[in-house]
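Mind looking over this structure? Questions follow.
For this depiction, one protein chain was excluded, whereas all remaining protein chains were kept in their positions.
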Amino acid sequence: MVDFNKIIEFFETLNIPENMLKRGQLVLNEFMNPIKILFEQRSVPNKPWTDEQIEFLLQTLSNMDTDKDINAARVGEREGRIASKLHLRTSAGFCHGVGRSGFLTAPQPKAPGGSIMYELSNYLARNILRNTGLPNIKEAIVVPLCTGMSLSLALSALKFSKSERELNHKRTVLVPQVDHKSLLKAIDFAGFKAKIIPGQIFGDAVRIPIDDIKNHFDNDCFAIISITSFFPPREHDNIKEISKFAQEKNLVHIVINAYGVQSPEWMKLIRSAIDAGKIDAIIQSTDKNFLTPIGGAVIASPLKENITKISQAYAGRASATPIVNFLISMLSIGIKGYQKLLKEQQHNREILERKLREIAEKLNERILDIYNPVAVALSLQNLSEKKLYALGGALYNLRVTGPRVYNPKENPFGTCCSNYPTPYIVMNAAIGASEKDIISAVERFEKAYNQIE
Amino acid sequence: MVDFNKIIEFFETLNIPENMLKRGQLVLNEFMNPIKILFEQRSVPNKPWTDEQIEFLLQTLSNMDTDKDINAARVGEREGRIASKLHLRTSAGFCHGVGRSGFLTAPQPKAPGGSIMYELSNYLARNILRNTGLPNIKEAIVVPLCTGMSLSLALSALKFSKSERELNHKRTVLVPQVDHKSLLKAIDFAGFKAKIIPGQIFGDAVRIPIDDIKNHFDNDCFAIISITSFFPPREHDNIKEISKFAQEKNLVHIVINAYGVQSPEWMKLIRSAIDAGKIDAIIQSTDKNFLTPIGGAVIASPLKENITKISQAYAGRASATPIVNFLISMLSIGIKGYQKLLKEQQHNREILERKLREIAEKLNERILDIYNPVAVALSLQNLSEKKLYALGGALYNLRVTGPRVYNPKENPFGTCCSNYPTPYIVMNAAIGASEKDIISAVERFEKAYNQIE
Amino acid sequence: MVDFNKIIEFFETLNIPENMLKRGQLVLNEFMNPIKILFEQRSVPNKPWTDEQIEFLLQTLSNMDTDKDINAARVGEREGRIASKLHLRTSAGFCHGVGRSGFLTAPQPKAPGGSIMYELSNYLARNILRNTGLPNIKEAIVVPLCTGMSLSLALSALKFSKSERELNHKRTVLVPQVDHKSLLKAIDFAGFKAKIIPGQIFGDAVRIPIDDIKNHFDNDCFAIISITSFFPPREHDNIKEISKFAQEKNLVHIVINAYGVQSPEWMKLIRSAIDAGKIDAIIQSTDKNFLTPIGGAVIASPLKENITKISQAYAGRASATPIVNFLISMLSIGIKGYQKLLKEQQHNREILERKLREIAEKLNERILDIYNPVAVALSLQNLSEKKLYALGGALYNLRVTGPRVYNPKENPFGTCCSNYPTPYIVMNAAIGASEKDIISAVERFEKAYNQIE
Partner (left out) sequence: MVDFNKIIEFFETLNIPENMLKRGQLVLNEFMNPIKILFEQRSVPNKPWTDEQIEFLLQTLSNMDTDKDINAARVGEREGRIASKLHLRTSAGFCHGVGRSGFLTAPQPKAPGGSIMYELSNYLARNILRNTGLPNIKEAIVVPLCTGMSLSLALSALKFSKSERELNHKRTVLVPQVDHKSLLKAIDFAGFKAKIIPGQIFGDAVRIPIDDIKNHFDNDCFAIISITSFFPPREHDNIKEISKFAQEKNLVHIVINAYGVQSPEWMKLIRSAIDAGKIDAIIQSTDKNFLTPIGGAVIASPLKENITKISQAYAGRASATPIVNFLISMLSIGIKGYQKLLKEQQHNREILERKLREIAEKLNERILDIYNPVAVALSLQNLSEKKLYALGGALYNLRVTGPRVYNPKENPFGTCCSNYPTPYIVMNAAIGASEKDIISAVERFEKAYNQIE
């Protein structure tokens, strides 16, 4: 290893006064110190790092990979060769990606630095989840796949009852109705059949009663899905009961916690469900929870061997970028920054509801009574079919992105039940959104509502 | 749209002489012109672009995405919000990723620029393959998945015989023996069972006779895999005969062309197989063929609807980075640059064989007689078991990456047959490698050979 | 000129829906619009630009320079050739620097883009000074020289009474005592002799009475210097009276306004002095006033021809970087941002005085009664010689930079007079400093004061 102290010794032979040199070392130390602490503690730093510190870490690590070795002789078909230096930026220097022969977390001999980067990221993933409400998870992995594909990965990995890869012949996955194409595709992708338990209406909310779920069980069932974060009117599942049921029937139980890390309430549901029964994997989006570009997920489990299995199910080497993105987010946010983001989210959620409630009164509509710590739904019962149809486009043209307008009559998909009576609009006050976003979205909604013909 | 001519008009009111301004416009035009041509022709540029031109294109497009809109009101749970400006670099500004509800090529309303970038990349993917030997493909798609996962994706997508997603109950995939973990995991990932047709030894080469393949067919078979690029002693498959057989039995036929684009010979096999029978998808790695960081693949097909199906099978939105990487490679290499790379590869392949032949004589070993336009295998029959075992590590420590040392007695996996008689080492002269790589790898191999104890 | 509308036309032939394309164009327009406005109005933008917008402008302009022209044939000895792409960053792409044969603002034929960049910067320089208190200046120029060298440049340029370069034989410059080495060197650099009028003590303040100045005049005098911003105990000059005197004696009058732009009071002194008499040039540092890296100055004048003369006196072509830095600062701060910075400065100045006053009471010292809108001086009469000597180093080691500790007995240079009775420390609350800087500097000062032995 290069000895930085040697370089400082040479500095000392220059004509720079001693106290200036000390001062310079002090500043440089201040810069380097968080890196040292990171390797000691392997946890999300308390305070945010600067961009320069993050870049320094990534450069140091990526400069350990063999594609940077000018004295290497590289005679494989895959050597991290790149056509342009621009590739170093998009990959943060980790041209070799992650994984070895489809074992994601296996150290890659051509990429010692990339392997360290990945292991570090996985430590931080476990740490941030333990810090945000899941002290009872044992292991986590950042995967370069979205939430849906992560579900495929987890289902595919956990279908084997034994360590030898002997196929479990059961093919049915129980799904309390969740009208989300990606999740259904995910089940299909991995060669399974979703058995959907229809949602029921309780007041304004849509829930799937645990007894209905139990009634749908049959001998071909090998797994069950439950969810936290979703759009109103669908509320989160009764994860604790599902967890107990999974234990009883020895079902693989996967929790889709897509953007649930931002909510201490949703996280609490998972925490107690882990303790009460059987949860095999919990999947969360990196972009929705940790403000990365789209493309990654964190899969956590109370069982270490589950994560090992999952990390072995990926069929090849993958892009390192989604992993690096997670790492960048954790270092640039820090624990304190994340706590601040959570507080802002809660504050914005209150504003969203208040502002929508004001509009509701004006428009003779109402806030739907549905539990959701991120989203708020407003009825749209006074709009004609035609206007309901036009509203989404009008909002888009007013540069509002994200709201969902549903007319159950036109298409029930999205309501998670068959007969939802009320058209509605859903808006989110999600982590990372600003108060300005919320306020101007509500204002423009009012404008659009009055404008459409 | 901003009118650049307007800005030039203002330039003219400054005190810059007319002929200087014209000269400046000329230089700027020269810079911009390739961008214009790209949008007109939607094909890989003839000459390489500069990094600055590539960045300009990426910036212009990514600045069309709604996350850049300071006047937007963003109230979704997923809005391309990022924790750090560093994320703009790893994503080239395309924070929204690609895809919509698991339909990869569907335009994403939040990302007009990202959607254009993706569509453009897919045009270039088709174009480069048509230019390198497959004029008879109809469509191609760049996917943010490695070769193995792309196989899962293609199998999963093509398992449905009809457009409605009605499950095909057949679950067996015929695989002429290919000892590659990722491919086997890929088949498993998607819920299928691989039926492996064992390799046979012909002289030094390992092949799988077409009649053996035919004999393994049964009614549960719904797909067949064939390969081009692989490591000696396994030679490429008889793709034309497999293609005919696939047509006869109506099997889904997927060609794994992992690093085959670099070889006109391998590409020719595929071209004539397309014409002679049935090929549903051809999968190639972006890093192995097009010098990107690891993480992407190009899937091509002679049938447009196959690509549509495949693009709909991904279960969510994905990282845009592997797509951007492909685009960067194409623009920074250009058609002429790619032709030059192919020539260098052929030249290096010759050198590799010549140098290894020289060594072989010295060591009383021989070059194995196996057809492969990228790799060369050398027998290691004079090494003890212990030395064979030590050789790989010794090479790694001498900073040689990529060679594969096989001792069939220790582990037959990798030889693609059950009884390969000769231990051997394989080295590649792959696209992007330098003559220096080849020469010093061979020299260090000799050193290691003599050194190990 | 490239026609961006053409590119949009091609976008339209892709499969991106019309309303998405419109949205994309809208976002891109929003991005580009400030650039358009800048060229229309040639004034500092109201709102800050993003880094991406600034980079886009700089790239577009620098891509007009002939060194970017791949079809150029360059056979001069100086063609903006560079050894490394890193040079493009340090020069923001303007490798040709600024100037032509020693005429700074003359358009440089090899650098149409660089020439536009420079002209634009000069417009913004005039505009920001007009906006911050000097509506009566006619022209300004950003020079790639510090304040001191700018004084040399101005003196050297304005020594000629006529346009033909006939030497004025007078060589004396009147200088109301200002103990600043760089200014004295500057006068010497240009071949002049400084005649220093000694400072006098008035209470705590040091001033130079106008009558003393007048008494020092003789026939060899050709110029006079006056100052605004300086360190206590020296107060600003009576610029109005000096201006009248300069008019009376036809002296070249140069105002050193080193970091005076941040103070509306100091700017007001200059404004009324321009109206009342003769000011030839006003020099301000770009880093001290506009938060650039060190290396530039803005020279302004109520007389257009003075700026022309000054821009012709530089002996060669110069680095473009200090110009670009000024431009970057103006675009990234904006008028509103600058107003905010001024407010913060005033707020911090108050805090500084309040905190020091508190300390003063504790230490039985006192705030010196000297007018200065940036700096505050505190007496140090209770410290021994030895402790006075040690204090500066102690502060440096406590990571406080910027305070000046003076012991007039040890060295009168710095007090601007010969017999200043009180040792003192000066601290600044300058533009860009944070409240945290101020508070912790005062705290650490107390610590150091009590610590030193």
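Letters A, B and C mark the chains in the order given here, with residues in each chain numbered from 1 onward.
By our rule, a contact is a pair of C-beta atoms (placed from the backbone, for glycine too) under 8 Å apart; a residue touches a chain by one contact, two chains touch by 3 or more.
Since this is a predicted model, take the numbers as computed values, not measurements.
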Residue among C:192, C:245 or C:449 that touches the chain left out of view: C:192
Sole residue of A:23, A:138, A:249 or A:447 that reaches the chain not shown, by the stated touch rule: A:23
Residue in contact with the excluded chain [from A:71, A:364 or A:450]: A:71
Hidden partner interface residues of chain A, rising order: 1-8, 10-11, 14-17, 20-21, 23-33, 35-36, 39-40, 51-52, 56, 59-60, 63-66, 68-72, 85, 107, 109, 112-113, 115-116, 119-120
Hidden partner chain, residues of chain B it touches: 19, 22-23, 26, 393, 396-397, 399
Residue numbers in chain C that touch the chain omitted from display: 51, 54-55, 66, 69, 71-87, 89-92, 94-97, 101-102, 109-110, 144-149, 151-153, 156, 165, 167, 171, 181-183, 185-186, 188-193, 229, 258-259, 285, 287-288, 290-296, 313-322, 324-325, 328-329, 332-333, 352, 374-375, 396, 398-403, 427-433, 436-438, 440-441, 444
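Keep this in mind: only the chains that are shown with their structure count from here on.
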Chain C against chain B, contact positions shared by both copies (same if over half, else different): same
Cα-centroid distance, chain A relative to chain B, in whole angstrom: 28
Of all residues in chain A, the ones touching two or more other chains: 396, 399
